[in-house]
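Removed from the display is one protein chain of the complex; every other protein chain stays in position.
In this document, chain identifiers A, B and C correspond to the written order of the chains, with residue numbering beginning at 1 in each.
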Amino acid sequence: MKSRKYAVCLGVSALALMVPTLPALADATSDGIAHYRELLAEGNPAELWEMRGEELWREARGPKKATLEQCDLGQGAGVVKGAFVTLPRYFADTKRVQDLESRLLTCMETLQGIPAAEVAATPFGKGEQENIEALVAWISAESRGMQFNVPTSHPEEKRMYEVGKRAFHFRGGPHDFGCVTCHGDDGKRIRLQDLPNLTQPADAARGFGAWPAYRVSSGELWSMQRRLNDCFRQQRFPYPLYGSDVTIALSTYLGVTANGAGESIAPAIKR
Amino acid sequence: MKMTIRNSALMAVTVAALGGCAGGNMGTAQQAAYDRDTADVMARSFRAQGIATLDRLQQDPLMATCSAPDRHLGDEQAEQIQAAAMAGIKWPSDGNFLGDWKEGEKLAQSGKGLTWKDKADGANGGNCYNCHRISKTEISYGTIGPSLYQYGKLHGNTEKTQKYVWAKIWNPNATMACSNMPRFGHSGILDEKQIRHIVALLLDPKSPVNAE
Amino acid sequence: MNTQRRQALKSGGALGLFGVLVAAGLVTAEEARAAGWDKPAFDAKTMDDALKALGAGKPGESSDIMLNAPDIAENGAVVPVGVKSSLPGTEFIAILIEKNPSMLAASFTLPDGTPGDISTRVKMGQTSSVYALVKADGKYFMVSKEIKVTLGGCGG
Partner (left out) sequence: MAGPMRIRAASNGTETEVKVLMSHEMETGQRKDPSGALIPAHHITELTATHNGRVVLSGQFGPAVSKNPYLQFRFKGGAKGDKVTVSWVDNKGDKRSDEVVVS
């Protein structure tokens, strides 16, 4: 499964980079951080977005003055409960695999007459993007506590899973980074952040199942699209288009890997 | 552009196939089809933003090899990669490996530079603490890479060690094929002077890395 | 979520918060006049100035005040701080952060029947001592705790 790593050294194998850590210090730090996270979980501002999202779903909006109540998220028109944990999935009407955000774009355009391309081009946290962030907070909350069950029976779903797996391992940019650089091994962290190994089911459920999330550092609600966007920024990649196939393929790979391995806690609260 | 990506993805498959481990339970033709799909998806899913231009998605042969899921490198292939990386290392022009560890610490702390939000002014950080424990006082360190605390104390500030550390920072694939670490010198993330500072951070006996 | 009945009270025009509340019959005019944001206390740059502005003088120590906060905060933008006072007659609680540009973060006035037990979240620019100031039965007490603020994420 894992790549074998070779430390073939220049005749200086004595230099192998092994220095013992001091477990006592590491434990005190992680205990402190655990206490911090516990206190934060008491009140998650994501609830403010959930409230707004529920209202937005039922509010007649857009040129067609329609609600989203007939939107089909994969469980039938208007069914929200349980939809989040089965996305991304293939939709026959658009003939493509869609994640929650791209599916909402479709519903906003077809039901409400709000042009999807304009929303996709809107910066995060502004205008209709802010509305999508509220909607994904509420829609994901309606699946809280449910196991992931992302389908792979349709050939397009299978294809997106395979593409996602390859995109996950794709290393590029000036730093040679890929998703796999930070999320391909167990028990690692970046600075003090624990990094889930997203190639493994339980960690994939824990990682993928936390987004959308309230992001403490910016005080905003981040959808999975925004989370992936910032991963690509940190990877020093070019800018991923909103709702593009690479983002949906990655979510498919993560969601399928997470299947049956843990409950969705979205929208969570994150540093 | 598109062709380049496709070619490099294909190369990854070819390399993996030569390694004899491409199999899994899927046919090679099916695998190759998914590889082509991936190249197409990568090519149409991004746009340039600021300094982050689309050519950043063009992989060199090394990264194409290192990007294959379920990758297994044979000993021989790993040694070839390492030898090629080692041959490409540019050694310090004045023969001096050690800079100022204080500047090295600043670089180690900084994770800035080269994202689409950054300017092309070369003020790039080394990102070191993101992955390594380095000095004792910084408790916010990552564990993707090994701890480097006491590195110089354990290995000595000899010319051999200096060369090893320089090589590691310039192109870590010279000592470990498909290392997770960026090729700081090779890819022009840090310049010679900056690399000297980081070598000093690890090896200078006065550096806090080597303090008790 | 559905059970919450929300109602934005009619705007009181030029009236401030307490004007609105008075108009809505929620507080008396007397209570409203006694209130007002304590600008001098919030502007104070040193501990002495802040305590002076709050009328706290030199607060005593007390083992009956608990400051519930993490030893380490992953992000200084949101640091959970809880203050629990079991001192009889606890009527006022303030949270102060030594190394912030202005020390006072928040203060609370507790009428009879409201126990000294408040939690909120504050911003911290750097590692600092955090103080809980409590007024109970007319006397001031203070406890403190150091909270380390670390750099999280990739810093990019």
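Following the convention adopted for this analysis, a contact is a pair of C-beta atoms (placed from the backbone, for glycine too) under 8 Å apart; a residue touches a chain by one contact, two chains touch by 3 or more.
As the structure is a prediction and not an experimental result, all values here were calculated from the model.
Asks: Could you list, sorted by label, every displayed chain in contact with the chain left out?
Replies: Taken over the complete structure, the missing chain's partners among displayed chains are A, C.
Asks: Based on the whole complex, identify which of C:Leu110, C:Leu133 or C:Val149 touches the chain you can't see.
Replies: C:Leu110
Asks: I'm checking contacts with the chain that's been left out. Which of C:Ile72, C:Ile97, C:Ala136 or C:Val149 qualifies?
Replies: C:Ile97
Asks: For chain C, which residues lie in contact with the unshown chain of the complex?
Replies: Here the touching residues of chain C are 3-9, 11-12, 16-18, 20-21, 24-27, 31, 35-38, 42, 77-80, 82, 97, 100-102, 104-111, 113-115, 117-124.
Asks: By the contact criterion defined above, which parts of chain A meet the unshown chain? Give residue numbers in ascending order.
Replies: Residue positions of chain A that touch the missing chain: 42-45, 47-48, 51-52, 214, 219.
We take it that only the chains that are shown with their structure count from here on.
Asks: By C-alpha centroids, what is the most central chain here?
Replies: A
Asks: Taking CA centroids for every chain, report which one is farthest away from chain A.
Replies: Looking at centroid distances, C is the chain farthest away.
Asks: Could you state the distance in Å from the CA-based centre of chain B to that of chain C?
Replies: Using C-alpha averages as centres, the distance is 48 Å.
Asks: With chain centres defined as C-alpha means, what is the inter-centre distance between chain A and chain C in Å?
Replies: Those two chain centres are 36 Å apart.
Asks: Would you pick out the residues of chain C that each touch at least 2 other chains?
Replies: Only 72, 148, 150-156 qualify.
Asks: Give me the residues of chain B that touch two or more other chains.
Replies: Correct list: 115, 127, 129-130, 139-140.
Asks: Quick one: which bits of chain C touch chain A in the complex? Just the residue numbers, please.
Replies: Against chain A, chain C makes touches at 1, 4, 68-75, 77-80, 82, 119, 121, 148, 150-156.
Asks: Under the definition above, what is the set of chain A residues touching chain B in their complex?
Replies: Those residues of chain A that touch chain B are 1, 3-10, 12, 14-15, 17-21, 25, 29, 159, 162-163, 165-178, 181-182, 185, 187-193, 195, 232-234, 236-241, 244-247, 249.
Asks: List the residues on chain B that touch chain A in their complex, please.
Replies: For this pair, the touching residues of chain B are 9, 34-35, 37-38, 41-42, 44-49, 52-54, 56-59, 63, 66-73, 75, 78-79, 82, 86, 114-117, 127, 129-131, 133, 139-151, 154-155, 160-161, 163-164, 167, 174-180, 182-183, 187-189.
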